[in-house]
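Step one of this worksheet: look at the structure below.
Apart from one protein chain that is not included, each protein chain of the complex appears where it belongs.
Labels run A and B following the written order; every chain starts at residue 1.
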Amino acid sequence: MTFLMNTVQVLLLILLAPLLRGVIARLKARIQNRRGASVWRPYADLFKLFRKEDLVPASASFVFRLVPIVLFAATLVVAAFIPLLHSSALLGATGDFVLLVYLLALGRFFLMLGAMDGGSSFGGMGASREALVSTLAEAPFLLALMSVAIAARTGSMAGMVQWTLGQNFFQFSAVHALAAVALALVAIAETGRIPVDNPTTHLELTMIHEAMVLEYSGPSLALIEWASAIKLTVVMALLIALFVPWGMASSLSALAIAIAVLVLLLKMAVLVLALALLESSVAKLRMYLVPDFLGVASALAILAVVFTALMR
Amino acid sequence: MTEVAFSSFLVATLSVPVVTLISRRWTKARSLPPILLMGSLAVGIAVAAAGFYGGRKFVVDVSQVASFSFALSVDRLSAFFLLLICSVSLPVILFSSSYIPRHYSGARRHWLWVLLPLFLMSMVVVVTASTTFAFLFGWELMTLFSAGLILIDGDSEQRRHSIFIYLLMMHAGAAAVIGAFLLFLPQASNFAQMRASATLMSPALRTAVFLLAFIGFGTKAGIVPLHLWLPRAHPIAPSPVSALMSGVMLKTAVYGFVRFAFDFLGTGPSWWGYLVLSAGAVSGLLGVLYAISEHDLKRLLAYHSVENIGIIYLGLGAALVFTANHAPLWAALALAAALLHCLNHAIFKSLLFLGAGAISDAAHTLDLEELGGLQKRMPLTGVVFLIACCSIVGLPLFNGFVSEWLTFRSFLAASELTNLSAAIVLPLAAGVLGLIGGLAAACFAKVYGVAFLGRPRSREAEHANEVSLPMQAGMGALATACVVIGVFPGLVLHNLGKLTEELVPGAALPPAATSLSSILPWIALFVGVLVAGIAVFKQTKKLTATWACGLPGLNERMQYTSTAFSKPLRKVFSQVYKADRTVEVVPAGAPYFPVSISYRSVRTTSFEKSLYRPGVNAIVAAAYRLRRLQTGNIQIYLLYIFAALIALLVFMRWV
Partner (left out) sequence: MGLFETAAAKALASSGVFLFMTVLLIAAAKRISTCIALFSLQSLVLTAQIIAMSRMHHSGEGFVIAAMVLTVKVIAIPYVLYRIVEELKAPRDVSSSTSSSQSVFIAAGLILLSFFAVRPYAGVLGGDQSMLAASVALVLTGGFLMVSRKKALMQVVGLLVLDNGIFLAALTTTFGMPLIIEIGIVFDLLMGVFLMGLFVFRIRDTFDHLDVSKLRRLRG
């Protein structure tokens, strides 16, 4: 039964990811006084792309075709790490935070390679900028997760969530607050949202992720876009599971699960609203200001780790 | 039985130079030396596996026959490093069996096949020595033979200068190592005696031994700031020799340090651990930062060796801190992480250098700015190079990830210590390791992306061809090892646990360490099935030109170069680089359209400018002042002699 539940969690993450993207885009449009496309548009986009032809540059090697699959597979495995509805996940018990961070890094590495294989300046440009952002985001990501792991005295994702569930909401510790803010900043960098990267631009001056996938088309592009949506959902689910997990089902009864689903949707809605507001009110940072942004995240994460020892 | 096998391994390896010299006139026997060497290495692997997996110890003691104390003994630690040496050298020799005839002929080829087995033998002596004499004998020979191997490639002025610096620094390191050994005399001249007498030494003496060992072995391993010889010596050697030097020789230094710090000295104060930890952190960061700014492939790989030695030292430092804080379980974890990274680095670094050899064989250049599109021209080389890149970056499903994961776990465990400074410093070291990993990923995305992907940037790269079968086989064997250890780490981890139990008293590998080996195969299976499934499913593809937003006239020079790729990172870390930049503009009549603009950016290593140069100048200045003693006047010299005699009389009388 637990296995079934965990599989449902993973499927939920995968299948609802484009919807999340659609909702964010629609909210942003409304905030910016536009009508915006339907929230189901990303699904239509995916269907359309899957039916189209896959165009491959003649000079590209097999790596170009391998990249979308590896990226999708790595993101899928990460989706199996996160407890959503109850405090365990398909790979949550043995999957620990280091494996999670490095699996995301696997996807990103291959994406950079795919960009270079396109043979155009845009690919190199996207890969070089992504190298800068991901390099500087890796340390605060690890440190923030590590501070929660230290406080929870375990490295596995399920273990960390279970420990947080056992804490009192009003007793939020300094470690948690610092780690939450640090992780939120890193999440923006990892998923490529404003103020680090603009996911809807195609201007040479501003694109990072879009530059890397410029040469992809058809099903390959569909896989990449889907993987990117799953990554956004997974990161949001990670933030929710680590810092505000209360409301998760403690038993596997239908009522508890229903409540857990509702609470999850509510928390996701809050996060989505916050993200849409942030993206509509802040301008994208100039690329050489992103290190300062991630420097704040690093300082917060370092403080979180040190506090785990100081406030014992 | 195993003694016999071990002795036959030694004899067989030593016979290869002899065979080479004898058979140098017969063209039919050209392939005899490599085959013989590979055979003896296979025996070596079997012997080492018996020692590491079976736990058998054996001794070859010459001192019972002759009168000087030369003895080799193989315990688990030596067996591990012997396994490392033999199993990495076998594919390298397989590679060289085809590489060397293609690039070297006549006397140089014979010299290579004479010196290579001797070089391997000296490394074997170092890791299996059980007396001081044997160890130092092998240590010095290692340096000499490797210098000889580098010289084979040519002796221009610049190469001789680099070799000179190499020999100089190795000698300085050897002096420190000899000093560390000397402090054990006269009671102890073999390892068993040293182990016993170390417990009786005073803390000050133990600290002196530790520092000498740290500096001596650190010079050989290449930790910052003693690393200057690495980027000079490794790039100028023949590629198989670079692979052996970078992959295997550096590990003998780690072996020496582990012998001293864990086997002889046992526990020490925690500042030892912090010293090693900070050396590891600095080496790791600076190594990878310098590597990012390089575009000569071999120099880049040499700097990455500095970085990986830094990661190994991070694990060793953590283990020392744990033993000082009486946490043997976590010490075992950290030590196992460091030793596994030794093995992993040996495998993937040799693979990278062999790949560089293949590239230079096919495209005749190692400058990244001239390469490109090699994956399509050299399929297998590209795939194994990709595997090596993924391994060195530490991505999951490859072997580099396992050792980095173990290191992270040991840092995480440090939070349970009661000592506050340890509980703070070690988790922060995890952040440093994360930064190093991120930078390595950026660097190797650059290397593989610029060299193998995209379009060829020069005629040479356009006409590159796949290398010969033995070279492919050698590289393929190493790549297979990367993947196998990456997916099934339990193969090595289990016995590494037994090894750490011997080195750290009271230790056992905690079960958390093996949790990885239960999840990785499943992930590998899942990814493999998914990749295969989708690859089979979506076979239809149509070839077009690169789109690039519809820009016309796209050519290969418009791709990002290695320098361009690393520019954002170099700009962010500009404090480290301090490049001297010159921009020369040759003006024409119109103010905005000059005839030519040239841009030159030269980076001299900051350590050379700020640390070594002033030191060298001070020594030279002091030497000049000392020259006044050398007056050339014979009566002054007689005065010196009589003054020494008088001083001796006074000393004897009043002391």
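The working rule: a contact is a pair of C-beta atoms (placed from the backbone, for glycine too) under 8 Å apart; a residue touches a chain by one contact, two chains touch by 3 or more.
No experiment lies behind these values; they were computed from the predicted model shown.
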{"item": "Chains in view that touch the one left out, judged over the entire complex", "value": "A"}
{"item": "Hidden-chain contact residue, picked from the options A:Val63, A:Met207, A:Leu238 or A:Leu303", "value": "A:Leu303"}
{"item": "Omitted-chain contact residue, chosen from A:Ala174, A:Leu252 or A:Leu266", "value": "A:Ala174"}
{"item": "Positions on chain A contacted by the hidden chain, ascending", "value": "170-174, 177-178, 181, 289, 291-292, 295-296, 298-300, 302-303, 306, 310-311"}
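Please note the rule applied: only the chains that are shown with their structure count from here on.
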{"item": "Whole-Å gap separating chain A and chain B, where each centre is the average of the chain's CA atoms", "value": "36"}
{"item": "For the chain B and chain A complex, residues of the former touching the latter", "value": "373, 375-376, 379, 382, 386, 390, 393-397, 401, 404-405, 408-409, 411-412, 415-416, 420, 423-424, 427-428, 430-432, 434-435, 437-439, 441-442, 444-446, 448-450, 452-455, 512, 515-516, 518-519, 522-523, 526-527, 530-531, 534-535, 538, 540-549, 551, 554, 556, 558-560, 564-569, 571-572"}
{"item": "In the complex, chain A residues that touch chain B", "value": "53-66, 69-70, 72-74, 76-77, 91, 94-96, 98-99, 101-103, 105-106, 108-109, 112-113, 115-125, 127-129, 131-132, 134-143, 146-147, 149-150, 153, 155, 202, 214-215, 219, 223, 287-288, 291, 298, 301-302, 305-306, 308-310"}
